[in-house]
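Note that this complex is displayed minus one protein chain, with the remaining chains in position.
Presenting subunit A:
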Amino acid sequence: MLYSDKRGKTKKVKRKVKPDEAPVQEMDQAEGEETEKKSVSGPCFPPTFSVSEIKNKQRRHAMFLKLKEEKRKQKLELKKKKKKERKALGDQAPPKEVPKTIENQRIYDETTVNPEDEEVAFDEGTDEFSAYFSRLTNPKVLITTSDRPRGRTVRFCEQLATVIPHAHVYYRRGLALKRVIPQCVSRGFTYVMVINEDRKVPNGLVLCHLPDGPTAHFKVSNVRLRKEMKRRGKDPTEHVPEVILNNFSTRLGHSIGRLFAALFPHDPQFVGRQVATFHNQRDFIFFRFHRYIFKNEKKVGIQELGPRFTLKLRSLQKGTFDSKFGEYEWVHKRHEMDSSRRKFHL
């Protein structure tokens, strides 16, 4: 008898149910009244009953859908009520609640930089990039790959070289990085960029600032070459692009941001109307290269040229590349750092 009750409550189109519905409906109403006596709200479900207890899959599914719809209705009613209240109060209404996002709920990082922080300003005045930022040096970048690069990586390197001014691509040919670096220093390079490749696809980036600078190791993903871009423009010109660095808020983020900024020469040529963006969101750094045009003072159109890729910082090491004996400033440790979904480090 219990079974037939529950069947009667389903709304499904099963033909078997129809002949039963008539006699069951009376029972339904009785049940309904009973439940109404038991619980104030409930039209449908006795409180001790849960959808998961039904063994029959189709019935269970149908009941679950019914349950969902109930909930949706309730939610809608609640919303309507709230809206009415807001209207009624008019100006005195409490401010609208801001929806929670991951960025809102982010765990506050102690190393977040305060813009007026003097200590940070002092550090940045004396760190490895101070030479660049005080305009003593001009960037000169060497781009290379791991051994035996495949086609995609090579093309990626070439495109990077067009995006970054004063960049030169060299083949690796099995040379040891530790020997390459002193040679680069002697030839006046300020950056070495090594793109690591795995299974014909670039997947890692080692960015080493040259005279003694920090070495950052990134994981590269979602590389899109120029010809794979939709609605892209013509090739980038030789003009020096502008740089946009977004959301680098902690100390670590700051140092990485300066690392990226020092890749590009100081004075962007606005004639070229090109902009390179490094946008940090939840520890992923998105690189984009656009050409912009101001249609009027309120509207700008951007068109993506150039490769796009995503970076995720794996480690930051003081000094030039030395994976064994180097001093690591920051290493991504999965078990410690990925334990919370709201904690980000950049």
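One rule holds in what follows: a contact is a pair of C-beta atoms (placed from the backbone, for glycine too) under 8 Å apart; a residue touches a chain by one contact, two chains touch by 3 or more; residues count from 1.
Methods note: contacts and distances are computed from a predicted model.
For the chain that is left out, the UniProt protein name among "Rab escort protein 1", "AP complex subunit sigma", "Protein MAK16 homolog" or "AP-3 complex subunit delta" is "Protein MAK16 homolog".
When you scan A:A167, A:L245, A:L263 or A:L316 for touch with the missing chain, the hit is A:L245. Of the candidate positions A:T144, A:T215 or A:T277, contact with the unshown chain belongs to A:T277.
Looking at subunit A, the residues touching the absent chain are 101-103, 113, 115, 121, 124-125, 129, 133-135, 147, 174, 176, 221-222, 233-234, 242-249, 254, 257-258, 261, 266-268, 270-271, 273, 275, 277, 279, 281-284, 286, 288, 290, 292-294, 296-298, 300, 302-303, 310, 312, 334.
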